[in-house]
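A single protein chain has been removed from this complex, and every other one stays in its place.
Entry: chain A
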Amino acid sequence: MIELKNIEKYYANKGVKSYILRHVSTEIKAGEFVSIMGPSGAGKSTLLNILGMLEEPTYGEYQFMGEDITSLNERKRIDLYRNHIGFVFQAYHLIDEMTVAENIEAPLLYKKIGGSERKSRVADVLDRFNMVAKKDLFPNQLSGGQQQLVGIARALVAQPSIILADEPTGNLQSAQALQIMELFKKLNEEEGITIVQVTHSEVNAGYGSRILHLLDGVIKEDLKVNQTV
């Protein structure tokens, strides 16, 4: 599904190049649950952002579902967002002015899906996440864990083939974090959604099927996880 070849990312500052990523090459297949780990400043988030096309690599080749991303125009890229990629953020990034239901509905609006279909899909997702009672609340009326649930619900509603999550549990208490991880695992196993997450926590990484260890912009380890949780 995703193929990275020799990805490099650096910032040139007064002639000095400071590298964030160096010679990153890897492949992520459909249905994998990959955790990117590493200390602060290792380039985890940058790598995820490149995967999500939020940042462009300075050099290298990136193929998403067989398409060369580096030559993609904005319209095509937005089409990928609409149809294939769901984002989950550490800070949730819900739209404060919208209710829970509206937040979940937002990606469908951009997908030009009809009103009744939108309603039923939003209702479905709300139901699945046990949030029907909270659908008219605004984000700041929810706890962090609930907000992240909404964030995931929003990412899921457009039925993406891959979810990119940047420290999804970073702001959460451990009980809530566990809940989110269980959910990811279930989605990955039952619906075959590819998941790539950045995390600090070994425990969280343990939910996935594969761990990429990043250090100073270089992939140090690429491990398969024994499913023994």
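Here is the rule we go by: a residue touches a chain if its C-beta (ideal position, glycine included) is under 8 Å from a C-beta of that chain, and two chains touch if they have at least 3 such contacts; residues count from 1.
To be clear about the criterion, contacts and distances are computed from a predicted model.
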Which protein name, taken from UniProt, belongs to the chain you can't see among "Transglutaminase-like superfamily protein", "ABC transporter ATP-binding protein", "STAS domain-containing protein" or "Putative ABC transport system permease protein"? "Putative ABC transport system permease protein"
Out of A:L54, A:A123 or A:V203, only one touches the absent chain, namely A:L54
Which candidate, A:E61, A:E102 or A:D124, sits in contact with the chain we can't see? A:E102
Since one chain has been left out of the picture, which residues of chain A touch it in the full complex? 45, 49, 52, 54-55, 74-75, 78-79, 81-82, 87, 89, 91, 93-98, 102, 105-107, 109-111, 154, 158
